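I have placed the structure first, in the form of structure tokens, so that the comments after it can refer back to it.
The complex appears here without one of its protein chains, the remainder shown in place.
When the chains are written out, they are named A and B in that same order, and each has its own residue count from 1.
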Amino acid sequence: MEAIKIENVHKTFRSLKKKQKAVDGVEFCVDTGEIFGFLGPNGAGKSTTIKIMMDLIKADEGKVLINGIDSTDYRSRKNLGFLPENPSFVENLTGMETLMFQTSMHNIQKREAADRAHKLMNLFELSDSADKQIRKYSKGMVQRLGIIAAIIHKPDIIILDEPMSGLDPVGRYLFKKTIRQLNKEGATIFFSSHIINDIEDLCSNVAILNKGKIVKTISKNEMKYLSSAGYKIIFEGNAQSAAKAGKLSNVNGVENLGETLYAIMIKEAELLIPVLEKLKELDLKVISIKPIRKDLESIFIKLMRSAK
Amino acid sequence: MKKTYIVLFLFIVAYIALIPHFKNNMERSPLKLGYTPHGKLYRASLGEFRWITGDYLAFKGITYFGNKKQAVMNRQFKNIEYFNLFQTIEESIMLNPYNEDAYYFAQAAFTNIGHAKDLDFLLRYAFKYRPWDFQLPFFLGFNNAYFLKNYTKAAHYFKLAARLTGSSLYTTLAARYFYEGGETKLGILFLRYMIKNSRNKSVKSVYRKRLDALIKIAILENAAKKYKIKYGIYPKDLKQLINKNILTKIPIDPYGGRFYIDKGKIKTTSKLADYHKGR
Partner (left out) sequence: MLKIAFFTVRAMIKDRMFYLILSMLLLFILVPVFSSFSMRQIQEVSITMSLSLNSFILLFLAMFGGVVTVWRDIERKYDYTILSNPINRTNYFLGRFLGFAMILIAITIINMLLSVAVINISAGMYQSKLPIIWSNIAWAAVMTLLKYLLLMGIGFLFTSFATSFFIPFFGTIIIYIVGNASQGVYDYLSSAGTSGYPAVFKYLIKFLYYIIPNFSSFDLTTYAVYALKINYSSILYSLAYFVLYLGIVLSLSMVIFNKKDLV
């Protein structure tokens, strides 16, 4: 089932002086239960798309369905959690009050809400600041609070706009762990980023956006295929055997790493075992086997180039 | 979304239905002026806004008076908040004594209702700030002569006015009429001046009516004098003036009263005299 469906969405920002086409016919689906990444460089239109999904901005054309409900209907947000980019909360209130308000909007009992708020604040290491006014929060603390506010009501769908910006390594770790956990419990997660690592770690599906257009949507299988690029094998032995190893099928030459240390690369994962057997036959001592994964960066750059 | 449009539409329709009634109600509402606060501290706290506040109060008072014009002309003084009006204009002058409208209006609206003394104070106050303005001593002179019967002071102010204008026209006229013609003619002179120099139509029309009355009184006074010169005594009844062919007919009091003569003085049943001298 499709948790989020975006159909041919267009948005142009108009000001007196100029027009800026921010979203240009974006179309993709997010299936229930997956973690979906939304990747694109600065100014690609990610945030604009997300704001349209949240009905904060009105699309010129096209529509967004969330759990089958049009996003312009407030009921589409009943089981939804949202973290805007650079979230901000009414500054006079404390973090705790903010969370209590947020939960009350989802009709969660006060006691239950307080309980969850405490737990999550603990988890995200905000307990000390729970009763501080938000104006006294640091950027990262506000970001953490935003994450908590987006998940505290246990939504089915969580939409996050650059959730990890402003977070320190601990924050990132906590975030990723929580997201995985929520996903395991059945939540659909959609988040945007321009940092490939973040997406690579978490996502099963990725849509890549550039200049308001989807360049490519990479499925789970495609991603596996694209990212598993072979292995790098480092071994020790004499030069003759090493040269022979370099001539094995599916191996493009050998590299001398110094003294008696050599390395070869194999392109396909399935070929690992036969190659290892061959090395054994050649009496070469395998020191390490590293999987090579084409990172999204190169995919991204390549896709960008082809899109131009 | 559509619902909001419908709600908006319904509200607009209802509003359009209400507004004529509302408007009529507002026009009928008897009280529009209200109390104007007084006090030195209040003035000080206004800072540089005292000037504009003064101007605003003058405008407010004049507008109010304009609306009550009918009541003034028909002499229904009970319908007019004279107390508040005077306070408003007084405060206006105290706040911005430079505003010509304010004291001009004060002179126009209050000379006849027993505020002569207060008015004298206000005019003197404004004169301190507008020492170049001949109109102020002219008003002061008129009021002193006509209402306060303080002829020495009146003469002093007329002299000042003459010095300021450079032309002695008003003063000599005033003096001459005052000594020779008595107060009716002084009144006529003053009203002519006010009518000529007023841009405000309400003030003008109020004055025209009064001028009309005074001119008629003057005609009767003249006739009565002629009668006296001929017959040695004043007539007992104005009809005698017609009988002796001095007048062809008795003029009609524009205020709806009837002129009569009492010991040589022309009076009217509409009590114009009271109206002159204050309540």
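One rule holds for everything that comes next: a contact is a pair of C-beta atoms (placed from the backbone, for glycine too) under 8 Å apart; a residue touches a chain by one contact, two chains touch by 3 or more.
Here the structure is a predicted model, which means the values were calculated and not measured.
Residue-wise, the contact with the chain that is not shown comes from B:200, picked out of B:150, B:165 or B:200.
For the chain left out of this panel, the touching residue among A:106, A:211 or A:232 is A:106.
Residues touching the missing chain, restricted to subunit B, are 1, 4-5, 7-8, 11-12, 14-15, 18-19, 21-22, 25-27, 29-35, 37-39, 41, 59-60, 63, 66-67, 69, 84, 200-205 (touch as defined at the top). Against the chain not shown here, subunit A presents residues 13, 51, 54-58, 74-75, 77-78, 80-82, 84, 86-90, 92-93, 97, 101-102, 104-106, 133, 146, 149-150.
Note that in this section only the chains that are shown with their structure count from here on.
One inter-chain figure worth recording: subunit A and subunit B are separated by 84 Å, centre to centre, where each centre is the mean of the chain's CA atoms.
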